[in-house]
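Here you go, one structure.
Every protein chain of the complex appears in place save one, which is left out.
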Amino acid sequence: MDRTRPLRIYLLRVAQNVQAQAEYRLDFVIGNLATVLRQAVGLAFVWVIFERVGSLGSWTLAEVMVIYGLAGVPLGLFELLFNGLWRINGMIRLGELDRFLHRPGGPLLYVMTTDSALHGVGDLVTGLIIFAVGAAQVGLSWSLGSVLFTVGAIVCGTVLHFSINLISASVSFWVVGLRSSLMYGVHSLSEFTKYPLTIYANPIQLLLTWVVPFGFAGFYPAAILLDRPETTWIATLLPLVTGAFFAVSLLIWRAGLRTYESTGS
Amino acid sequence: MAIRAYAALGVQRAQVALTYRLSLATGILTGLVRILVLYYIWRVVYQGESVLQGFTLQEMTTYLFVSFVLRNFYSFQTETSISSKIRDGSVSFELIKPLNYQMARFAESLGSVVVEGVLIGIVVATVGWIAFGMSGPATPVAAAAFVASLVLSLMINFAICFLVGLVSFWSTSVFGIVNSKRLIVEFFSGALVPLAFFPAWLRTIAQWLPFRGIVSTPVIIYLGQVSGERMWAELAVQAAWIVVMWLAGAAVWRLATRRLEVNGG
Partner (left out) sequence: MHHDRVNSPLIEAECLTKTYRVRRSKPGLVGALRGLVSGADQTVVAVEDVSFAIGPGETVGYIGKNGAGKSTTIKMLTGILVPTSGSVTVAGIEPSRNRTENGKRIGVAFGQRTSLNWDIPVRESFRLLREIYRIPVDAFERNVQMFNEVLGIEPLLGTPVRKLSLGQRMKCDLAAAFLHDPEIAYLDEPTIGLDVVAKDAVRAFINHVNHERGTTVILATHDLQDIEKICNRAMIIDAGHLVYDGPLEQIFDRHALHKEIRFDLRSEPSPQSVDTITQMPGVEPLEVDGHLVLLAVDPAQSATSDVARAGLDLLDVADLSLSDPGIESVVKSIYEEKLS
């Protein structure tokens, strides 16, 4: 099997998902309106606090917007590109993985493309806008380096979302009766990495940095862009952490698959 | 004795909910993390201030924990089960039963919600009490009124979830809408930030929306911030919204069923 085949299968399936959903115009509009509102609400929460207090610890509103916006972009990309992961729990429970087990490219390729959420466009665009507005307010200067860094951070962030979600989804291979509550619960932690991590107590910072590293998907890269000295050294670990979690997630997935196949459905 | 039929539905749902022990456990864990994060944000905000908008830090902590308990009397399944039943066609079986569809869905949601809400609520409230200095209801009258308000809050919550769930009679990709609705409701119910913190114009909007009856009203009754006549007025407003949203639900449902498309020909 040639190397480009998995990529072509991936692109084809994503295109088919988009095509199928594009049939439903109303869905598309409502779904994206809804995500825009959701982003707005998350920001409004912070804004209401800022109205009363003026700053969040040592962070200004514009800085918080940079973090918030940058955190939203990988989320939107994940929803567009890999949203099928949400279905894993149901597929394991109902034995629906079987039909993917022997297809070229491996079952993960098919599972992740079972769904592509077009409303990810809303997250993506809103995130970029909030990021841009915040960056302008802060007076961020753009060089080739910082642009490349931002793009790289977004890519890493998307891979991190993918890896974390894959791990929490794979738990269903061994634990029955979870439904999607674990995945949803772990994913909901990412809401809080849209705000500056340094305001949280240490245990939480550690959790969101090393255990469920959503912090690397938005906050830490943003901190580098904002030139915040206290966090820069952690932020340079970005590619390392991304690579490690990606590798671990694939290992766990494969182990889970072996368990699934051996129990026979 | 139609009530027996609905009660039986609810009991069965409760039984099924109890079997998902792991789901409950992860619900508790992730819920605690979310409270913690909010707690830390507020603690930063309270640095150097002892009272903000009429709340001391202790009252704010109590507010967080009680509002979390309230929000757990709410099952994610309520909106999405309507949508998944339409997608797989099993809504047909609900439509041919000699039961009022809205009432039946309410009975089912009560079944799972009460189990999850009580169990998660007890654990979380205990943690709040022991570790974070959460306080009890302001007065015995406040405690009794709180319980009444909680029941009303449950019903408003259902009525809203039902209306949103009905959207799936028009389109089955409701996940984006549901997610966003939850956050909007979260914000305007006062779950993230007490309404007292909203700027005047936003507070006015919130006053006229039904969502504050889900969290804000019961909690401020608990804290004793409203009492006497004002308290009864708040309870009446909750009740009025229930009537309005329930009737709206019935009306939209009639429209929805005319529009239904079920697969297979």
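Points to keep in mind about this one:
Each chain carries a letter (A and B) given by its place in the written order, and its residues are counted from 1.
Assume a contact is a pair of C-beta atoms (placed from the backbone, for glycine too) under 8 Å apart; a residue touches a chain by one contact, two chains touch by 3 or more.
Note that the coordinates shown come from a computational prediction; the quantities given were computed from them, not determined experimentally.
Across B:Ala5, B:Leu22, B:Ala148 or B:Ala239, the residue that sits in touch with the chain not pictured is B:Ala5. Within the entire complex, the positions of subunit B that touch the omitted partner chain are 1, 4-5, 7-9, 12, 15-16, 19, 88-93, 95-101, 257-258, 260-262, 264-265.
Note that only the chains that are shown with their structure count from here on.
Averaged Cα coordinates give subunit A a centre that lies 27 Å from the centre of subunit B.
Contacts from subunit A toward subunit B in the complex involve residues 21, 24, 26-27, 30-32, 34-35, 37-38, 41-42, 44-45, 48-49, 51-53, 56-57, 117, 119, 122, 175, 177-179, 181-182, 184-186, 188-189, 191-192, 195, 199-201, 204, 207. Those residues of subunit B that touch subunit A in the complex are listed here as 19-23, 26-27, 29-30, 33-34, 36-37, 40-41, 44-45, 49, 52-53, 76, 167, 170-171, 173, 175-177, 179-181, 183-184, 186-187, 192-193, 197-199, 202.
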